[in-house]
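Of the protein chains in this complex, one is absent; all others appear in place.
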Amino acid sequence: MRYVILRDEREIPVEVVPREGGYRVTVDGVPHEVDSEFLLPGLYSLLVDGKSWEVNVYSPEPDVYHVHLYDGARRVELLSPIGLVLRAQSTGAGGRGSSVRAPMPGRVVKVLVEVGQEVRKGQGVIVVEAMKMQNELQALADGVVRELRAREGEGVEGGADLVVLDPLAEGG
Amino acid sequence: MRYVILRDEREIPVEVVPREGGYRVTVDGVPHEVDSEFLLPGLYSLLVDGKSWEVNVYSPEPDVYHVHLYDGARRVELLSPIGLVLRAQSTGAGGRGSSVRAPMPGRVVKVLVEVGQEVRKGQGVIVVEAMKMQNELQALADGVVRELRAREGEGVEGGADLVVLDPLAEGG
Amino acid sequence: MIRKVLIANRGEIAVRIIRALRDMGIASVAVFSEADRKARHVRLADEAYPIGPAPSSQSYLRAEAILEAARRSGADAVHPGYGFLSENADFARRCGEAGLAFIGPPPAAIEAMGEKTRARQIMARAGVPVVPGTLEPLEDLPSALREARRIGYPVMLKAAAGGGGKGMRLVQSEEEMEGAFRNASSEALQSFGDGSVYLEKAVLRPRHIEMQVLADGKGNCLWLGERECSIQRRHQKIVEEAPSPFVTPDMRARMGEIAVRAARAVGYVNAGTVEFLVSPEGEFYFMEMNTRLQVEHPVTEMVTGLDLVKEQIRIASGEPLRIRQEDLRLRGWAMECRIYAEDPENGFLPCPGPIVAVRLPEGPGVRVDSAVYGSGEVSIHYDPMIAKVIAWGEDRPAAAAVMNRALQEFQIVGIRTNRHFLLQIVSHPEFLAGNLSTDFIPRFLGPGEYRRPEPHPVADIAAAIAAYESAVRGQAAPPAQRSVSAWRRALR
Partner (left out) sequence: MIRKVLIANRGEIAVRIIRALRDMGIASVAVFSEADRKARHVRLADEAYPIGPAPSSQSYLRAEAILEAARRSGADAVHPGYGFLSENADFARRCGEAGLAFIGPPPAAIEAMGEKTRARQIMARAGVPVVPGTLEPLEDLPSALREARRIGYPVMLKAAAGGGGKGMRLVQSEEEMEGAFRNASSEALQSFGDGSVYLEKAVLRPRHIEMQVLADGKGNCLWLGERECSIQRRHQKIVEEAPSPFVTPDMRARMGEIAVRAARAVGYVNAGTVEFLVSPEGEFYFMEMNTRLQVEHPVTEMVTGLDLVKEQIRIASGEPLRIRQEDLRLRGWAMECRIYAEDPENGFLPCPGPIVAVRLPEGPGVRVDSAVYGSGEVSIHYDPMIAKVIAWGEDRPAAAAVMNRALQEFQIVGIRTNRHFLLQIVSHPEFLAGNLSTDFIPRFLGPGEYRRPEPHPVADIAAAIAAYESAVRGQAAPPAQRSVSAWRRALR
């Protein structure tokens, strides 16, 4: 099976070929003999060319893998050839919205902006409290507040849109 | 739901009545308020009249429960009224066989008896080796060797019949 | 004589106290909120009683419910742990009125030290060096601006009613004062029910070093050596050690004697900690006294061989201390790392959620105090500190090596933690060189604080295999917890 890793504007070819007791994985032209054991969901024991690795793998969203090695977590964006095509098509189609979302379940302490107000990238727009800590959430890009979806004192779901921004005129 | 615990020739009545957040369990006429939480298969957290207990429960065979408290494991034979009836019927019907079974997977080191030989309760009949230890298995009752189901050097399954005994003539 | 103790707390500290009680043959009584029925402190205690809904304000902070549980269980003493009601003089007083031994200092001592500005006045009078600053809470913004101008920037805003970094802000210049003052006050109000704050001269590149004291009711008061707590993230300690690489035997003795003087000045009894701000030149100033058991008490236990919780209980039951100052022997070196359920790659936002599996580190030199367990959950309602890893070694390099190994072995599957961030700290050359200060993290780990490591071929291989197996074998890699991934998308 062939894949592509997207990194620093590059497309790195990866091939996975199953073989007895594991795989032969070729990354960017370099082949590796891998003895792979599935331990728990997301937990693997890998013997790569004799070296032993215990790795946690999560996939928080399609085509994205967070791989935890001893020294930290890597984010790997890995697509199948088909996925690559689909990605290409969707690009440019509106791109990503810039609403500010709740990082986790919590409670809105303070809304710092009003509808119609212009905000700069990095400007604090709303304060959410969870686990005894207040977090000021910031605008991810310059924009104009189109809509406020949370009121002070209100509980919010993790990931919920709180403040929706429109791109600035010159940006639109 | 009503149950009966068999202990020391006695039949101890038990009743389980679900209530909010747990059960009311009456054992031998004594009622207990029980807050029960299922943690893992076989692992419960119980609050019994305010006391906290973490218990492991296994059921190695129908109607039998091994309950591990901090200080050790109890064997509780607990039946539903129906189970009690069935038990009564089956009794007398041949009763239990007295074949010697393999305690665990292993290898037969030595067979110490022959077919037709008379053996006494507690007499060693076969030696099985597992995990670097030799275990001499003994006859569970007086009897005559009817059949040998394992040969020396042979691997055996846990629980497999190794030596089948007939009751002694006078016992039959 | 104490026979049954109610622990008015939760999490790792409740578990740790239950262990000490079990070792002493004293019955333990846990209390729990609706969110904590399955929590380890409930399961390990001899008895457990519900005290209300999940929010602390309706459970662990409700003195009424806790005293009722004590009455029902027939407990004869209460251990408050840290946080919650541990520094609430009124609660301590009510325990006494209910005939319960409060395992902590007398209410008067809590009050004297609890109100930070008053404490500074008392210390100043007792000849304990204090940092220049306001000895009164600030009424309003203008007075804050006026005082800051008098003392000179940079200054530190602090909550008058509590510690632990809550309601604390560094103010570099006049412009920052308004926002900082507003946030500090509101956070103080949120955390301690009292929004008043005060000002202190900010000592630049300071160390935070604290001294453990132990006082019985018979007039004996000892110091047990210092703890280096300079490694902090936003005023929150995350790595502590004992002894401090900065402290000489002579400095230790001087700090110890000052700490004992501070304790005596408020008639202190039981275990307490005097926190000092230490300048790069070695002058030390009294910051505050924590009138309770500290989160980081284990590092002192590892080097002294004493069990501080057992000592607390003996003192509360009226026993005299069994050791004298000259008996104190420090052996080797100990470090503690605090494991938080938070995501270093995502602004250290808390990561509540279900825990799939836990693998504790073990082996020589490793101690773990935790409350996490497989199939458990980290609740949104409480502090995200879920475990402490303590490492001991014959010297500082050995202890650091053990800590490194322990952090590598520690696996908590299901939620994000700061484990890798801690690994980056304890393996950092400047840390190993003992070059510690409260600005260690911004100074040496950069403004982003957490550096994502370089790409690694094994990570690429693992991702490819996970993708392959999810496609072919249906063994999908589990998604990270929803809120976090959603947030990650928002960040991009």
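Letters are used for the chains, namely A, B and C, taken in the order the chains are written, and counting of residues starts over at 1 for each.
Definition applied: a residue touches a chain if its C-beta (ideal position, glycine included) is under 8 Å from a C-beta of that chain, and two chains touch if they have at least 3 such contacts.
Note that the structure is a prediction, hence the values are computed from the model and not measured.
K.L.:
Among the chains present in the display, which ones are touched by the chain that isn't there?
P.N.:
A, B, C
K.L.:
Just to verify: which one of B:Val67, B:Leu84, B:Val111 or B:Leu148 makes contact with the chain not shown?
P.N.:
Final answer for the missing-chain contact: B:Val67.
K.L.:
Applying the definition given at the start, please give the residues of chain B touching the unseen chain.
P.N.:
1, 3, 5, 7, 12, 14, 16, 18, 23, 25, 27, 30, 32, 34, 36, 38, 40-44, 46, 48, 51, 53, 55-61, 65-76, 78, 80, 96, 99-106, 129-135, 140, 157-159
K.L.:
On chain C, where is the contact patch with the chain that was removed from view?
P.N.:
15-16, 19-20, 22-25, 44, 298, 301, 305-307, 309, 331-332, 357, 359-360, 362-370, 373-374, 393-394, 398, 401-402, 404-405, 408-409
K.L.:
What residues on chain A make contact with the chain left out of this view?
P.N.:
Residues touching the hidden chain, for chain A, are 35, 37, 39-40, 45, 47, 50-52, 54.
The working rule: only the chains that are shown with their structure count from here on.
K.L.:
Which integer distance in Å separates the CA centroid of chain A from that of chain B?
P.N.:
53
K.L.:
Quick check: how many Å separate the C-alpha centres of chain A and chain C?
P.N.:
Distance between chain centres, rounded to whole Å: 32 Å.
K.L.:
Which integer distance in Å separates the CA centroid of chain B from that of chain C?
P.N.:
Result: the chain centres lie 50 Å from each other.
K.L.:
Which parts of chain C, given as residue numbers and ranges, touch two or more other chains?
P.N.:
Not one residue in chain C touches at least two other chains.
K.L.:
Of all the residues in chain B, which ones touch at least 2 other chains?
P.N.:
Nothing qualifies.
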